[in-house]
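Below: one structure, written as structure tokens.
The complex appears here minus one protein chain, its other protein chains still in place.
A and B are the chain letters, set down in written order, and residue numbers restart from 1 in every chain.
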Amino acid sequence: MSSDLLRYILRRLVQLVLVIFVAVSVNFLIPRLLPGDPVATLIARMQTAGGNQSIDIAAISASYYEKYGLDQPILSQYLNYWGDLFRLDLGVSFANFPEKVTNMILRALPWSVGLLSAATLFSFFVGSWLGARLAWPGAGRVIRTTVPALMVLAAIPFYLLAIILVYIFAVELRWFPPAGGVETTRIMRFEIPTLLDVLHHAVLPFSAIALGNIGFWALGMRSQTVSILGEDYITFAESKGLAPRRVFFWYGIRNAFLPQITALALSLGAVVSGAILVEVIFNYPGLGTLLYTAIRGQDYYVIQGVVLVLIVSLAVMLFVVDLIYPLLDPRIRR
Amino acid sequence: MPVTRLSTALRGGIAALALISAAGLAAAQDVADVPRNQTLVLTPWGDQPAQFANIENWNPYLTSITKQRDVMQYTINEMLFYTNLNTGELIPWQGESFEYAPDFMSATIKLRDGVTWADGTPFTSADVKFTLEALRDAPPEINGSASFNEWVASVEAPDPMTAVITFKKPAPRFVRDFLALGHENHYPILPKHVWEGQDIATFTNYDPAAGLPIGTGAYKLVSTATNQQIFDRRDDWWGVTTGFQDTPAPARIILTPVSSDEAMGQLHIANQVDGGRQLLIGTFEAARAQNPNLLSWNPEGPVWGAPDGCMYSIFFNNMVAPWNDVNIRRAINSAMDRTELADIAYEGAMPTATFAFSGYMSGTWLTPDTPLTAKLESYNVDNHSQEDVDAHMAAGGYVRDAEGFWSKDGERIEVLMRTPAFIQPLLAPVTQQLIDAGFDARQGAVDDSWLPDMQLGNFGTMLFVHCGSLSEPLETLQHYHSKWARPIGTAIPNLIAGFRYENPEMDAIIDQMDAMPASTDPDSEYMKDAVAALDIALRDMPVIHLIEEYHVVTFNGTYWTGWPGADDPYAAPYTPWEAFNLVIHNLQQTGN
Partner (left out) sequence: MTDAAAANRASRRKASRVDGTLVAGLALLGLIALISILGPLLSEPSLADVGAVRPRRPPSPDFWLGTDAQGRDMLTLMLNATPNTLKMGLIAGMIGVGFGTLIGLISGQFGGWIDTVISVISDSLMTVPAIAILVIIAGNVSEMTTLIMALVVASLSWMFTARTVRAQVLTVKERGYVEVARVNGEGPMEILFREVMPNVAPYILASFVGTVSAAILATIGLEALGLGAQNELTLGNTIYWAQQSSAVLRGFWWWWAPPIVIIAVIFVGLFLTSVGFDRFANPRLGRE
């Protein structure tokens, strides 16, 4: 490995650590700088839950402040926060006291990761392929009409597409369930009917995200493909008499694809933002819904936990992409 | 070729999605299959997250665990007594009867013979003594501990079937309020042999291997996950073996989360759910058009639903200007067109209200010729009139400024109307009516900041819910006692009294009523006090009541029949209330 590459990786690593450090710190600070007292909220919530009864507020307050170290100076709270993070302890939910935030996130995570990764990867590859086909000479009529339509569709926020999909396919046609992750009476076992049920419920949210993204990737890939079409190596490959399909895949897609990967990494934040709304619309039991509920309930530790998971995973993904990039691009590798 | 490629990608993506999703779910612990028509599917009440939390915590006394509101009281736990709120009738269950001492300083409870816990241990007065005393001594965050500490001096168990509660002060309504009424507050008796030696604030009451959670109820927990909790019928339930009751019809009860009105409507249409969360009237009617088996309390609309004991009200912060001025409070009352509010916000599905006496009182306390009814009518509270607004504002020395807004000494009265999310539909129309009456009114943000702000008194006007009388006038009137008020900046002990009202005259009347049992006799001391207190409440208007909260509690008649309704009012229809256990025992299969 060349020393240049090593330095590149090192620099990216330092940047990753910095990004995580800044994100964690900001994440720690924002809820504490904003008005509102989480313990007061918790107790008030108890009052509503407990209905018509009196509660000794001062005593509860004191006991919770002590229990969660909120009575300590902010600097030691901050250090404790880091210590807890390394133990993967994200605190407890106030709205669902005494549930651990880590547990709540771990239970919601598979739904979101499953839905989002499938929908994102699907639209990324399909979109890129369609974009390349559109730009490549000799694209068929179907490609030339559907792909631009998909591009226009991608301009519309995909949570709005979600509403339209629910109307058409859940309310009018009744093909797919409008909400939830599985049927209410479904007993979760590792077996085919459960799997099919999960898939059946995932179709609409998946489609909303996919439909809203395919066009975006097609657009990007199209520009990339167009810009390499005139390159010497394409002309050279064509003049060598290689089969057009081979030129398309080996010389076209492969080279145009690289910038797409960077774009994918950069756009993940936006995809996650939109997916939160899609999950809320579909009552889907993932991180987005968890975040939404926590925000509505001022459940600080849950908000912090979810946001942290989002930021760190996005930062790590960016880092990984940056690492993979030189391996994929022969120009940089050399 | 392209098509194949595409579908391969599609299949790969979907398979990955499914695998990851399935891996994240706790696989059910050896749960048998039960046909849909023997399964009762319910959802929790109200707006709830799309997933359950605390799935391995079954401590019914942790206030923050909403499960106790959701499911335990009609599956695992039972009550000493139930109350049919529609009639006030007391229905003995684990208990057989109770009796107060003449001075109301103690109560003797007789238990039913043959009641056993799920593990076979007999249910005795030792359990009652253990539970009530544990609650009396419990830390403040335990549900009800403050109240039990306030009232309970000690409990004796002279024999296994008799418990004697000694009070710290005369308690003529303790048994009803804490051991029989079961309106949102649940105080189940705990099995002493399980809970003794455990810390009530941290014990999770969950250990499937040991059979926990244990109650005397007809159902046992067989599976708990974030998307579903499953309870199966117990063949050895004491109610059947003693001949007290028949076997309940549902072989299985499933609790599933649902987070929106629309989602609940869809579940009802698809027969995926049998009851639980309420529907908005429009959703109910739309869903019923597609699934005629759906039913609510009343056979006809627009008031399909049943009262839940609460009023949507405007709470004034009576400790800060200008809301401490009775003239402005009366003016705002006159600015309210309650019928229009009910129509816009709830499509006419909720009746208008003038005071926080719920519909459950109307058959006994508020019949046409009672003193309370006469007092209510004399104030003509529900009377939308701009002239009255003008008169009240003039009386308070307010004038309209150049832009037509009410102001005093050159300063405009700003009304920032706040509300919790669950009353949001009222926010816009109430604000609009205030604007129409000349107030500079705006809607506040709808989030959870109302909670601490209401507690600490950082608000002027708040739309809030006043849950009051179900069985006697005192339940509402006591909220006007100044023992609930605290200086601004100090948290109040009870949100329902969040209007921070102080009046020694009122306090004296309430203290008197507290020590005597309720009486509907027009000549009784109790009734005279009630009328006097109501007079003060209506005169000062520290809080004004707009609409009575009626929910379109929706049941699905496809698989189950025997739901409570106006024609068969054997229990109030609300799942979060204790008496819903009576509904479980009354259901029958339809044969579908």
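Going forward, contacts are C-beta pairs under 8 Å (C-beta built on N, C-alpha and C of every residue); 3 or more make two chains touch, one makes a residue touch a chain.
Since we're looking at a predicted model, the values are computed, not measured.
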Looking at the whole complex, which of A:5, A:121 or A:171 touches the chain that is not displayed?
-> A:171
Which listed residue, B:428, B:488 or B:515, touches the chain dropped from view?
-> B:428
Among A:101, A:132 or A:303, choose the residue that contacts the chain missing from this document, as touch is defined above.
-> A:303
Contacts of subunit B with the missing chain: which residues?
-> 260-262, 265-266, 269, 280, 282-283, 286-287, 340, 343-345, 347, 416, 421, 424-425, 427-429, 431-433, 442-449
Tell me, which residues in subunit A touch the chain that this view leaves out?
-> 15, 18-19, 22-23, 30-31, 34-36, 134-135, 139, 144, 151-152, 154-157, 159-160, 163-164, 166-167, 171, 178, 219, 222-223, 226-227, 229-230, 266, 269-270, 272-274, 276-277, 280-281, 291-292, 295-296, 298, 303, 306-307, 310-311, 314-315, 318
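The criterion applied here is as follows: only the chains that are shown with their structure count from here on.
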Sites on subunit B touched by subunit A in the complex = 2, 5-6, 9-10, 13-14, 16-28, 31, 33, 36, 39, 41, 49-51, 53-54, 57, 62-66, 69, 139-141, 143-144, 146-147, 150, 183-185, 202, 223, 225-228, 230, 254, 256-260, 262-263, 266-267, 270, 272-273, 421, 447-449, 451-452, 454-456, 467, 475, 484, 491-496
In the complex, subunit A residues that touch subunit B | 35-37, 40-61, 63-64, 93-99, 103-104, 106-111, 113-115, 117-119, 121-122, 125-126, 129, 133, 170-171, 177-190, 194-195, 198-199, 202, 206, 283-285, 289-290, 293, 295-298
